[in-house]
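Here the structure comes first, spelled out in structure tokens, and everything after it is commentary.
All protein chains but one are shown at their positions in the complex.
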Amino acid sequence: MSTAEIQYIETPRPDTGLTNGKIGIWLFLASEVMLFGALFSAYVLLRVGAETWPMGRDVLNIWLALVNTVVLITSSVTMVLAWAALMKNNYSEHKKFLALTFLCGLIFLGIKAVEYGQKFSHDLFPSTNNFLAIYFVLTGLHGLHVLGGMIVMLYFLLFGRKNWVERPKMYTNRIENTGLYWHFVDLVWIFLFPVLYLL
Amino acid sequence: MTPSEKSAHSKPLPFWKRYIFSTDHKVIGIQYGVTALIFLFIGFLLMMFMRWSIAFPGRPLPEWAAALLGPNSTSGIFGPEFYNQLGAMHGTIMIFLGVVPLAVGGFGNYVVPLQIGAPDMAFPKINMMSYWAFLTGGLLMLFSFFIEGGAAKSGWTAYPPLAVLDADSGQTIWLVGMVFLITSSLLGAINFIVTIIQLRAPGLTWMRLPFFVWSELVTAFILLLAFPPLEAAGVLQLMDRIADTNFFMPSGLVVSGEIREAAGGGSPLLWQHLFWFLGHPEVYVLILPALGIVAEIIANNSRKPLWGYRSMVYSSLFLGFMSFVVWSHHMYLTGMGSVMNAFFQTTTMIISIPSVIILSALILSLWGGSIRFTVPMLFAVAFLPMFGIGGLTGLPLGISTSDIHLHDTYYVIGHFHYVVAPGVIFGLFGGIYYWFPKATGRKMGTVLGHLHFWPTLICMNVIFMPMFIQGLAGVSRRLYDGGSAYAHAQPVLHWNAVISMAAWTMAIAQIPFILNFFGSIFFGKKVESNPWEATTLEWTAAPSPPPHGNFPEIPTVYCGPYEYSQPNSETDFHPQNQPVEA
Amino acid sequence: MDQETLSVEEVNRHVKLYLGVFAALLVLTAITVTVAFVDLGHGTNIGVALLIATAKASLVGLFFMHLKWERKSLHGLLLLTFFFFAGMIGLTVGGYWDTPNGTVHDRTPVEIQAIHHQSERSE
Partner (left out) sequence: MRHLFAICAVSALMAITVQAGTIKGKVSFEGTPPPEKSITEAMKSDPNCAALHANGPEVMTEHYVVGEDGGLKWVFVRITEGLEGQKFDPPKESVLLDQEGCLYKPHVFGIQTGQDLIIRNSDATLHNVHIIPGRDSKNPEMNKGMPFKMDLPPMQFEYPEVPLRFKCDVHRWMFAYCNIVDHPFFDTTDETGSFEIKDVPPGDYTLSFWHKKMQDHPVKVTVPAEGEVEVNFTFTEDMVPSRDR
């Protein structure tokens, strides 16, 4: 037979029990942990070294952030339900939940934009003080990750059907890996919310 | 270099898809390799100008050399600002655009899939993306020389507040370039780890992996976990430069006489912690692949299994693990207290143990072997003492008390250049001579090889040994005039001219290599698939050059990677994919 | 967690589990907000908030990211990453209080700034 194609894309490798995609996404999430870890250590070092550090709730709008937290948690749930729908071979239910997740992402970014708008209108900028600077960098970078996840979901919403019909198992793995990434983004926000807004 | 196209694709791919936007790990490996060699040469060129300013400050360059500098020098003379640009970009280009892409991108991409019996990398498209992200970052870095204000000039370590206060935009382009390079390394690292874990041929258990594959696996883990903090620090410094934030700008900072009125409150130490959190693992990313290559060459050319293969594997794993907890030995003089100094001093001493184990195992592998001094073997054997000097001279720097005198002096320059130049780059040269027949089906000339090896070895030592003498005399690094303004440097100033002469002659010594490298592609002696009579899969199971998809059929592995001169076997090597009778 | 063996009613059982975790997450979020308004002293506030955040994070990790049924090798990878994460934050921030004794660096930057301000006002 001609040269072999790359294996273990769909079926896991017997001795490691994992597919290529799953190890790949978990390695990527490990590097993301280090990325946000570095930003958190920047936050802690700046806060410890600062003479004055504003209380989160005095400067930021907690209630918008609370809504955002709920939105992101809901999107995590709809994401995992979208994956479960595929396990039940129900593509239409999957598409509905994936669209819902995408919508939640959109709402999240919308609320973020409103929040940033409020800050800029009260002329609170990153250069005002280090609390706002690290706030903008952390939430900005997190927002970009949300956007990245949404672009991938949009791709699947528009072109996923052909892949599902031809190679259902590969498509399920892809959705699971996208889900892992999305849950990680939600996980980062779960830490961001108290650290920036409540303490 | 025309890989035969009997592969699964119906019709052969158009030229640009097969060579430019290819997803074949071998083509990407060669793309990485050649680009990295060009960047190494550019970095070398920058250093030659630096050596002129160090040896003969204020003296005009000859016209043909000054012409290369264009507007940066007027009538052949350039000032300290341009020298700092040369210094910062020499470091950045040599490390991030030269050695890492050659060691990890070039050799890793080309050799690892072949050595583990895989048809290609686990994610071919991501592999291609990582090369193009690397090329974009590289071109951005080169482009920054031609903008108004010139390239970054706060050292390859880009310490704030100097890097943030630098009004010219070269530093901003440096940061953006770094983000591209880090993304490229990240994608590469994920690809390597998944490929090595998932696509090993049947029968290729973990302890039958060639040591080169182990070194690339550990390197990939270091890249994966150490690079993101520098990306975060790069984002913070980018915000400091563009959005006037104050992450690294302390309050009450006095800038040329006036207190800088800004929010302040930042800490320059934050950058140093995040930078060196990558910085030290980065130097292990440089050395590990070279150790892997040298191990392959020594085993093959001494016709003897590696001594202590298991101890080398566990040492490289331990090296990778420890490399994350030693970074602050670069920061002993930043006002850290005795608790931190003691901690990092201890971890630094501990981390020197695995490197010594690997080095001794390599030296002991020579014992009792019937050694063939082929050209790759010359480089590999020369690597051992040179890396030894590099490693041992690092110990006084690792101890906080002696580092007080030696920090940021030419002793440090001598130390890390001994590890990188006669160490890593000799290993990589050996790798090029060793795997060239596999990549092209032709062997590189041995006469030109010797003509390249001996002068380069001698020049390297004449360049870097006097640096220890200057460093111990207290000459500090990054001086555009080589220390001629300092009284304590006067007795050792004459070494500057000696070092510079040796550096320029070493440039001439690279010509035989360039002729040999490009010449042998067309005129080299034709060889069949296993000219070195090696045992690992890339030689025994794949033709040279291997087609797309590498192996006619996926090989099965029956024994360890270095079964040389086994008793009762007619040939003095036993290929991995040959069953072991009785 | 190999997907072939999951039959439809097993998946439905998982779905109920996910909805339960969803409820738990919402409750925890409510708690963390209300607790934030109660002043238990700066240290404890941080501790409680991080505790709740870790609880929520582990819920998401274990159930939504299927870590509960995942192979040990991935747990190893996460442990290794967490060790380096903790090492980076611990040593970077730990170094802040560790100043060489008997020198001007003996005091933390905040104290040095305070002295600086006093000396300004006294002139």
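Here the chain labels run A, B and C in written order, and each chain numbers its own residues starting at 1.
Here is the rule we use: a contact is a pair of C-beta atoms (placed from the backbone, for glycine too) under 8 Å apart; a residue touches a chain by one contact, two chains touch by 3 or more.
This structure is a prediction, so every number in the text was calculated from the model and none was measured.
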Query - Left-out chain, listing which of the shown chains it touches - result: B
Query raised in the report: Out of B:D403, B:D481 or B:E538, which is the one that touches the chain we can't see?
Result: B:D481
Requested in this report: Just name the one of B:G58, B:P202 or B:P491 that touches the chain not displayed here.
Outcome: B:G58
Report summary line: The missing chain sits against subunit B at residues 57-58, 71-75, 77, 79-81, 167, 256, 480-481, 485
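In the analysis below, only the chains that are shown with their structure count from here on.
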Query raised in the report: subunit A to subunit B: how many Å between their CA centres?
Result: 34
Query - Multi-chain contact sites of subunit C, meaning residues that touch two or more partners - result: 80-81, 84, 88, 92, 109, 113
Report summary line: Listed in rising order, subunit A residues that touch 2 or more other chains are 16, 18, 23, 27, 30, 34, 37-38, 41, 45, 49-51
Query raised in the report: Which of the residues in subunit C come into contact with subunit A in the complex?
Result: 2-3, 6, 8, 11-12, 14-15, 18-19, 21-22, 25-26, 29, 32-33, 36, 45-46, 49-50, 52-53, 56-57, 60-61, 63-66, 71, 73-74, 77-78, 80-82, 84-85, 88-89, 92-93, 96, 108-110, 113
Query raised in the report: Can you list the subunit B residues touching subunit C in their complex?
Result: 225, 229, 250-252, 267, 269-270, 273-274, 277, 321, 324-325, 328, 335-340, 343
Query - subunit C to subunit B touching residues, read off their complex - result: 80-81, 84, 87-88, 91-92, 94-95, 98-101, 103, 105, 109, 113, 116
